Structure formats: structure tokens, C-alpha cells
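For this view, one protein chain was removed and the others were kept in their places.
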Amino acid sequence: MTRFLRRGSEKSGQTPGTAVYVGDAKSHDVTVERFVYNAENVTHETAVPVTEAVPQDGAVLWLNVDGVHDVPRIEQLGRVFGLHPLAVEDIVHTGQRPKVDEYDRHVFLVLRMLQWNDAAGEIDDEQVSLAVGNGWLLSFQERAGDVFDPIRSRLTSNRGQVRQLGADYLAYVLVDAIVDHYFAVLETLGERIEALGERISADVDGETMASIRQLKKELLFMRKSVWPLREVISSLQRDHGEWIGEATVPYLRDLYDHTIQIIDTVETYRDMVSGLMDLHMSTMSQRMNEVMKVLTIIATIFIPLSFVAGVYGMNFVHMPELTWRYGYFGALGVMLAVAVGMLAYFKRKKWL
Amino acid sequence: MTRFLRRGSEKSGQTPGTAVYVGDAKSHDVTVERFVYNAENVTHETAVPVTEAVPQDGAVLWLNVDGVHDVPRIEQLGRVFGLHPLAVEDIVHTGQRPKVDEYDRHVFLVLRMLQWNDAAGEIDDEQVSLAVGNGWLLSFQERAGDVFDPIRSRLTSNRGQVRQLGADYLAYVLVDAIVDHYFAVLETLGERIEALGERISADVDGETMASIRQLKKELLFMRKSVWPLREVISSLQRDHGEWIGEATVPYLRDLYDHTIQIIDTVETYRDMVSGLMDLHMSTMSQRMNEVMKVLTIIATIFIPLSFVAGVYGMNFVHMPELTWRYGYFGALGVMLAVAVGMLAYFKRKKWL
Amino acid sequence: MTRFLRRGSEKSGQTPGTAVYVGDAKSHDVTVERFVYNAENVTHETAVPVTEAVPQDGAVLWLNVDGVHDVPRIEQLGRVFGLHPLAVEDIVHTGQRPKVDEYDRHVFLVLRMLQWNDAAGEIDDEQVSLAVGNGWLLSFQERAGDVFDPIRSRLTSNRGQVRQLGADYLAYVLVDAIVDHYFAVLETLGERIEALGERISADVDGETMASIRQLKKELLFMRKSVWPLREVISSLQRDHGEWIGEATVPYLRDLYDHTIQIIDTVETYRDMVSGLMDLHMSTMSQRMNEVMKVLTIIATIFIPLSFVAGVYGMNFVHMPELTWRYGYFGALGVMLAVAVGMLAYFKRKKWL
Amino acid sequence: MTRFLRRGSEKSGQTPGTAVYVGDAKSHDVTVERFVYNAENVTHETAVPVTEAVPQDGAVLWLNVDGVHDVPRIEQLGRVFGLHPLAVEDIVHTGQRPKVDEYDRHVFLVLRMLQWNDAAGEIDDEQVSLAVGNGWLLSFQERAGDVFDPIRSRLTSNRGQVRQLGADYLAYVLVDAIVDHYFAVLETLGERIEALGERISADVDGETMASIRQLKKELLFMRKSVWPLREVISSLQRDHGEWIGEATVPYLRDLYDHTIQIIDTVETYRDMVSGLMDLHMSTMSQRMNEVMKVLTIIATIFIPLSFVAGVYGMNFVHMPELTWRYGYFGALGVMLAVAVGMLAYFKRKKWL
Partner (left out) sequence: MTRFLRRGSEKSGQTPGTAVYVGDAKSHDVTVERFVYNAENVTHETAVPVTEAVPQDGAVLWLNVDGVHDVPRIEQLGRVFGLHPLAVEDIVHTGQRPKVDEYDRHVFLVLRMLQWNDAAGEIDDEQVSLAVGNGWLLSFQERAGDVFDPIRSRLTSNRGQVRQLGADYLAYVLVDAIVDHYFAVLETLGERIEALGERISADVDGETMASIRQLKKELLFMRKSVWPLREVISSLQRDHGEWIGEATVPYLRDLYDHTIQIIDTVETYRDMVSGLMDLHMSTMSQRMNEVMKVLTIIATIFIPLSFVAGVYGMNFVHMPELTWRYGYFGALGVMLAVAVGMLAYFKRKKWL
């Protein structure tokens, strides 16, 4: 349930704008990584002290912080770069809905980075917060490990346009990397839906409903992550002209198309999963029908036969048939006739 | 049902703008509490006579009234502060939908304060009305006990910004406290959904449907409370610039994000509860299937055997098998063969 | 079905704007009631001849007509007050959707007055048409009896503001009285839903589905009445400034809030009624399960026992057990053991 | 299925704007009917040669064409009146969605004329295309027979306003006649829903599902016809001021109200039909329950009795009860007691 609502009750009643860490303290060491680059040069350091992290002229500064549970350090960074107190609160209060807020000195984005956790069979999510100002970009993650490695290598090797353009383009490529990873998660979900469909058709096992429920939950979760994301990117595209350069705008349009495609797919998968539910119910009904037919066939054939046998098992003194020479074989013949008649009836009813 | 519609028929046909108390008279004593504060000083009194409650220069006045069934006293307060008659009517007529109305001399808000009542297993709600004017704020609650204690302590101890800013910011922190409490209610509901899901999977008990219905009702109720709240805050953010200072606006945006998050979660929970319904129906079907299978297996094995026994229980004079040396054991052998054949059939059908 | 669509085929092909009565001629006498009032004086007459019903200077004229099947008389009134032919057509053609039309010389409203008919267990509805011009208001009802008595008494006794303000405010109080009555109808429906929910849980009777269907129908009907009403009031509030004075506008906002609350409640009730449907189906399934379990338990216990009895009822000459001293009691013992084993199995399966 | 999609594959790949007849050639003779009228005079001819059909000064020309399969003749008319090639294509390509297109020299409407076909138990539909220009109106129908007779008689006898006003008003009355006929169709559907509801409650017959499906299909079809119609009329009302005179506008508003009412009713009926589905499923379940109860009662009463009989039918040599004086009557007594106990149990369970 935590993924659907993470908001500690310890938070209630706090002064708004107070930074209080809410989360599972996923990483124990806070590490700060620094890129300073322009078209000509690039420096890449890890384990930078927060006090040395200052914006620089003529170059783009990217500061990536892994771990947000060390609230004082985050607040110090916030003072250095002039982050709004509400932005700092959102950074450490993980569990935010994706959103974009424009403040006087920077634009602030919250995103959810999704990754498929194969061991747990569910989606792992992590809050990534981005603050983009004039010549600098801060990114905050809950723990080490992310989807940004290709971007790091592009920065150091100067592939693509990223070194030529500003912090806004860097923000775009980070968001694009996160969104691209959504497709990987969707692919996994799609395969699971397909596999489940085949398992249901082939066989009933007690875990079908559990699997359907799990898929439904993951899709609900994807949906909760991706619908606000669409708004974020749409709003970036429309309004935040000050922080986003002209050159970045067509890329945002492309990104917007991707989110729409993800939404489409999530909704389609939801439709397909509720189709699985129908299939499951129908399969169960069909099995029940089969069971009932077997019972009915056996019972309706043998009950009349047993009755005939019962009749001639009565002990009346005067029962003429009992003394007939071929009485017994006659009785067996009657039984055979009844059974054959019944079978013919079921054949006609297509129960056999 | 009262929580869904509270509107006494005694009210029908009254002159509009007439204040008539509608409610359960939850508190028997009306108590008035007064805060007067600015950045330097604060006074806090309880049990203030209504006649002494007047707006003050150079300081913010917060008057909190617990109990709204004493209509004349509310009307007197309304005259002192120039409340519109429709606002006074709404204060005493508890059961209003959340809304915001701008009048000439004040802005008026109705909110629903929700709290989880663990004893009854349902949500308690209470109407909180706020009237915000130039330098003063009136709050009206149905009964004693609220979620404002942290704010009271912040006012007296001068923590946060609340003493520095005006009545509009106070209104914001009150609304924020109420909205923050919605999360606590949602957390409880989320836990109940989770627990119910596990109980259904494990076992069928007769109360499942009742629990599902109860959860559905609570979520319907949350929904009825929170959708209009979103409109209220969105409308405050957009239009009521006169009564809301610039400094408060980003906080309203934050508040708006919270309501959206609550709505998202409520809708997600509704989806999950209807998933529980499906799970319940599917579990019941599966149990039925199991019951039927047991019946079918037992019946289809023994009915043919009983028939064989019945045949040799017949009293025909001429039944050659009866006098055979191993007739009896032969019959038992036939029965055993039939039974084993049946069991093999069920094994192949995967019923065993 | 008439309440959902009342539109005689006799009407098809008529010249548009032709007044043709469509309805059940609910009242046999058309009665005209006249109020003429200002802040100082009021006169109230009943059974006024149509020819004397003319607008008056310096006073507000309210003409209330009970019965609209006398088309010529309505048309005569229309000519006197300059009603548009389409308005006259709508007055006599009962079965209109609530709406507001602004014409050159007056604004025209159609409303549905709902009352709970306890005898029939359904909602009675009646079309009320209002035409508001400069200093006059005409109201048309299908039959005698309405919800306007408190307004009549307020007019004669000069309570509230109604005598001080114009025809527009009178229109507002009439609409308000009608809308207020919707709450009474909703209260009745809410109680019925609650009662039905308890009846279903307690017991299955054949009328459950009929009751659910009836409630669904009434809610569909409420919905059809109240959604267009919201549009009517919203449109009055926004556009029809000419016929509606400034002083009346905040009251219209209040009225709008009421309609929203009614819509909310209707939608909530619809959700609850479909929850009842689920409850009903689940209760039926559970009962079925119980029936099947009883059958299965009895059958699976006794069928093997009967088989044992059948075996020893066979008439083979050579059956050693038959001559044993304690054969009979041994057989009884075996039966007992089988029965106890079965019962233990059912106990473990939680069927008992 | 043709009513849902009529678009011959022979059409694929044609030059856009090419007129190709798609339909069932419902009428074998194309007949052209001509009205020329102003306030003073009217001439009405049938079987007019297309070449003589030209617009006239100082009078309104209405040309009504029954049968659109004779493509060259329609194209000739199109050239005379300056119809756009796409309009001509739409006229002969029956199966269009209702729409309105404004071209340089005329406005073009496509409507669906619905009539209840009692023999087939379904709705007959026919495409009616209207082209309205300056002083002329062309109407095209697929076959003879329509709902315009009252308009013809109004034109010749000069009843109503139609002779006083222009071609735009004539267009309005034609559309109004078509829309009015929708109500007749809805009345029939409403009666069928009501009747079906009663039939389901009373009795199960194999045709219930077929009837429900048929009703659903007809309502889907109504819906497909009437939703775009709403857009057509709404768009006429808003934008096409050039071709629609001021005097006609209030009538269009009235027409718009009618379409809204039809939509409301269609949606309400759809809700009611899905209620019938629920009723049908619930009725079937209830019947199943009844069948199962009968089986269970009979089986659970007699199976133990038969067991007792079986016990005393065993052939053990030493069975003391068999030789008791009142053993037989004792056994019968035991059986009676078991039966009565079972019945009491079922009574308590309310199965009887």
C-alpha cells in the first residue's frame, strides 16, 4: 500500500515548508556527484563536499545527489542555490506526485523513476527531483543506482548535442531517460499479461486471481505515475519558456508523444487485464459445467437402473416375474435398454 | 445515510438566508476561543463573551467557535463582523458541501474535517466554516476537539511564519491541517483494504460483503468530501486575490497538489475495492467448484457400484451367477475395477 | 415509462409553435390565483378571470395557474403578457426537460416539481413553468397542490425580503422551494436504500430485484430532472442579467450549490444501489453454496454406507461374511467408521 | 451490421469527390417533386424533369428527390445548383453520419430519418440530405415515403409561418419533422423495454437474451444517429448565420432542446436495458437456486431412509432386529422420525 500513499502521520501539523524526511532511508550514504562541462571541457567528480558545490560561469553544473534522508545537508544545498523552501520540502518528502513548479529562481520537477523488480514481481519506484536554474541543474535520488549512465558517458565522451546545449537540454535528456525506462517496464507487464492469458486458458490454478490482482495493481500504479507526468511535460512545453530554451522545445514535444504512448498502452493493458478476469470467470464456469455434466450423466443413467434392481430385490411372496425362466435376463435387458436410451438422449443434447 | 444528506425537512419553505440549526447538536456548550497576535505579541483566551469579540487594528484576530447550535449567538457574531446572511445560514446549517463564496466584506469557506472513528469503523465528519476578512478570521466547528492544536502551539511559541503573515496565511494553515488529516484517514482505509484482500484469499466468512460495502461507502464519502474541496482550493488560487495575499499563493498551489493526491488515492482505492469484489466472487465460485467436485467424485464412484450390488440383490429364481463358487468375489472384483477406472478418469481430468 | 418520455405522437408534424396539450389532464378545473404586492400592500385573490389578469405599475403581479389543459385560455394569457409562441407551446406540452429560454419580452423557465408518492412508492412529478417579465411573474402548474404555501404566507404576512424585492426575487424563491423539496425526496430514497440493504443481508425474498429496479428507476428519473436543472440555474446566474437583479444573484449562487449537492447525492445513491445489486448476487451465491454443501455432505456420507448395505444384500450363495457371528455388527462398525471419517474430512474443509 | 457501417469496398481507392452510389437501390424510380412558393402563391408539381429545376426569383424553390441511385441525374442537379462535388458524393453515398458542411454557395446537411419497422422489429433508417442555398432547398431521400406530408399540406394550405419565411425556415421544419419522429421510435422502444421487464420477471424463455440484445442494438443505433445530430444543430445555431436568418434561430434552439431530450432518453433506456440484463441473470440464478433446493430436499430426505432400508435388506444370518415382533414397524418409525427431522431442519433454513 505504501506505493499508493506515502505520507507519514508524523508529518501532520508541521509548519508548511518544513523539510521532514519521509521514506525508507533506502541509501545509507549520501553521495554527491558533480559534472561541470561546456562544449570544450568536462570534469566529473564523485564524493564532492556540499560546501564546494556552487554554480559556475561559462559552464553547466550538474550536481547529482544520491540519498535525501540527510535533511540538513539538503537544506544547505537549497540555501546555496536559492531553492524555495517548498521545493526542499518536496525533495526530502519522497512520495510526491509528479509535478512541475516554477519559482522565481528556478523551475522544479518531481518525477518517479520506475524499474521492474524481477525478484518481487513488482515495480520499484524512486522519486527523482530536478531543480533547473540558470546554468545549473540539481538532481536528487533516493538511493544509488539509476538510469543515467548512458548520459554520463555521453557527457564525458562528447557524443550527441548534450555538451553543446544548456542545463535545460540536460534536464530534458534526464527526463527522457526516465520516460524511456517506462517502456521497458511496460514490455515486462505486456509479457506477463500474455503469459497469464495462456495459463488461464490451459489450466485453472488457485493463483490466477492473485496474478490478475497483482497485474491490476501494477497498472494502477503505472497509471498514477504517468498521468501527472503527462501534465508536467505538457505544462513545461506550454508555459515555462524562461527556463527552457527554444532548441529544447521540439524535444519536449517528442517526450510528450512518448508519455501519451505510455498512457495509451497502460489503458490498453488495463482493458486486457479485465478481459483476463472475464476469461477466468468463464473458464471456471465451463469447468463447473463439465463437472455437473459428468455427475448428471452418471446419476441419470444408474439411478433408474438401480431402481429396477431394487424392484426385483423386494421380498413379496407373490412376484410372478421372479419365477420366469428368463426373468433375470429380461431385467438385465430392460436395464441395458434404459441405459442406451439415456446415452442416446445425452448424445442428442450434445453432452457427450 | 445522514452523512450523505443532512438537510432537515423542517428547513423546507423557510425564507432563504434564514439561519436554522440543522445537525445533531454535538456539543452542548458553545465555547469561543480568541487569539490576537502580530509578529511581536500573542494573547490567547478561552471562553470569551461574544460581545467582546471585535476586530482589532495592527493585529490578527482569530476567533474559534466550538458548537453552532446556538443560532442567536452566531447571528450576533455575524452582525459584528458583517457576515452575509447566507454565510450565517451555511454556518448553522451543517451538512454543506465544501465551497468558497466571496462576499463584499469577507471570503467564506466551508470545509469538512474528517477523522477516523476506530470504534465505529467509519469516518467521523464535522463541518468547519471559515470567514476571512481584513485582519480577522472566524472559524466555526460543530463540537470541541479538532486538528488545530499544532497551529495553536505554533502561534504561542512563534514557530514558522504564521505570526509574521496575515489572516489569509492563518486560513491557509487551518485548511492545510484539515487536508493533512485526510491522509491519515486514507492510510487507515488503505490498511483495511489490504487486510480485507488477505482475509478474502484465506477464507470465506459471511462478513466479507459487509466489509466491502462499508469500505465502498467510506470511499464514496471521502470522494464526496474531497472533489468539491479541490474546486474550493483551485478557485481560491485563481480568483480571490483580494483576500489572499501574494505570499500565500505558492502555499495554496502546494495545498492544491495535496488535494489532487488525495483524489488520486481515493480513486485508486475505489478501483482496488472493486477488485476485492471480483476476488470475493471468484473465491466463492472456486469453493462451489470444489464442493461440486467432491460430490461428483463420490457419487459417480459409488452409484455404479451400488447398482452392481443391487443387481445381485434381486430375487430371481434363475440367476446363474448367484450359485457360482467365486461369484461373490467376482462381483467385488468388478466393483473394484469400476472404482479404479473412475479414479483414473478423475485423475486425468485433474479433479483429484 | 411515461415519466421518461411524454410526447404524444399526435404532436408529430404540427407547425412548430403550435400549442397542443400533451398530458393526463390531471386537474379538471383551471384555477387562476392572483397576488399583487409591493412593500406596503398585498392583495390575494383566487378564481380570477383571465381577462382581468394584466400587469400593473408600481407593484409586482404574480399569477399562478393550476391546470394547463385549457389551451385557449393559456394562449389568451400568452397574448396579454406577450409570451413567445414557443413558450406557450412548452407550457401546455408537459413533459419538457428543465430549461431556461430568454425571449425579447420575458425569460421563461421550465422546472419539474417532484414529490414522493408514498402510496405508489414512486416519485410524482409535475411541470412548473415560470415566465418572468418586467414587474410580473406567471407560474403554470399541471394540477392543484404545490410546495408554494410557505411563500404565499410570507407574502401576506410580509416576512423576509420577498415583498421588498421584485419579480426576479419571487422567481428565485419559487425555484428555491421546488429545489428544497428535492431534498425531501432524496431523504426518502436514502432511507429506502438503507432499508433494502438490511433486508437483503437478512433474507432473500423474491422482491429484492424488483425493489432494486424500482430504486434505480427513481434515481434515473431524479437524475434526468436535476442535471438540466443545474444548467438552468447556472445559465441564469451567468447570462440573464437583464431579468435578474443584482440583489438576487448571490441567492442564485446558493441555489446552484443546492442543485450540485442534489446531483452529488443522486450519483452517490446510484453507486450505492449498484452496490446493493452486488450484495444481492453475492447473497444468492452464498445461499446456493450452502444448499450445495448440505446436499454434498448428506450424499457423500450415505452413498458409501448404502453401498456397503447393498453389498451384503446380495444373494450370492457363497458369501462367507454373512454367516460370521458378528458380521452384522462388523458391517455396522465399518459404516460408522466411514461416516466419522467423512465428517472429519468436512470439518477440516470447514464445510461444517 | 449494414446499418452500422455501409461503405462498399468498391469505393476504396476512388478519386475523392467522385460520386459512386452505395446503398440497396431502395427505390427503382427516381421522382422529383417541386414546390415553388411565396406568401401569396404556391405551385406543387410531381415528376418534374431535372432540366427544368432551376432557382427562381422572389419565391422559394423546394425540390425533393426520392431515390439517389441514378448518379448522373444527381450530378446534373449538382451542376445546376452549384453543389460542391463532396456534397454530391455524400448524397449518393448513403450511410453518412449526420453532419453539416458549409460551402461557398450553400450549406449542406446530412440527417438520418428513422422509422419503426414493426414487421422486422427494428428501426428502418434512410439518409436525408438537404442543401440550402439562397432561395432554394434541395432534399434527397433514398426512397419514396417520408415524414414530410404535414409540411406539404401546410405549404399548400398556407397554415403556420412556413410560406412567410425563407428556405432556411423550410429547412428547419423538415429537420424538425424528422427529429419529432425520433420520439415516436423512442416511445415504441420504451414500451418494449417495459414489456420485456415484465416478461422476464414472470417467466424465463429462451428468447430473453435475444430480445435484450435486439433492444441494445436498436439503442446503439439510435445513439449513433442522434449524437452527431446534436452537433449538427448546435453548429447550425452557432455558426451558420449566413444561411440561417435571425427569425429561425429561436426555432433551432427549440430543436436543439428536442435532440437533448432524445439523447437523455436514449441514455436512460440504455441504463434500463442493462438493468434488464441484471434482472435476467438474477432471475436465472434464482431459478437455479430453486431447482437445487428441490433436488437437495428430496435427496437429503430419502438418501438416509434408503440407507436404513438397505441395512435391513442385508442377508446376514445373525441380525437380531429382523426377528423382533415390531422390528419392521420400528424401522418405519425411525425412517419417519428422520424425515420429519429433515423437514424441520429445512423449515428452519427457510428452504420450504
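Order as written gives the chain letters A, B, C and D; numbering starts at 1 within each chain.
What we mean here is this: a contact is a pair of C-beta atoms (placed from the backbone, for glycine too) under 8 Å apart; a residue touches a chain by one contact, two chains touch by 3 or more.
In this text the structure is predicted, and so the values were computed from the model without any measurement.
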Residue of D:54, D:195, D:281 or D:352 in touch with the missing chain, whole complex considered: D:281
Listed residues A:75, A:102, A:176 or A:231, member touching the removed chain: A:176
Listed residues D:144, D:263, D:299 or D:343, member touching the removed chain: D:299
Hidden partner interface residues of subunit A, rising order: 147, 149-151, 154, 159-162, 172-173, 176-177, 180-181, 183-184, 186-187, 190-191, 193-194, 197, 201, 250-251, 253-254, 257, 260-261, 264-265, 268-269, 271-272, 275, 278-279, 281-283, 285-286, 288-289, 292-293, 295-296, 299-300, 303-304, 306-307, 310-311, 313-319, 349-351
Hidden partner chain, residues of subunit D it touches: 1, 4-5, 7, 9, 11-18, 84, 86, 96-97, 99, 101, 103, 203, 206, 209-210, 213, 216-217, 220, 224, 228, 277, 280-281, 284-285, 287-288, 290-292, 294-295, 298-299, 302-303, 305-306, 309-310, 312-315, 319, 321-328, 331-332, 335
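The working rule: only the chains that are shown with their structure count from here on.
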Neighbouring chains shared between subunit A and subunit C, ordered by label: B
Separate pieces, if any, that appear once subunit C is removed in thought: A, B | D
Interface residue overlap between copies subunit C and subunit D, same or different (over half shared): different
Gap in Å, rounded to a whole number, between the CA centres of subunit C and subunit B: 26
For subunit A, residues contacting two or more additional chains: 313
Touch-based graph of the chains, sorted into line, ring, star, complete or other: line
Chain-to-chain touches, reported pairwise for every pair that qualifies: A-B, B-C, C-D
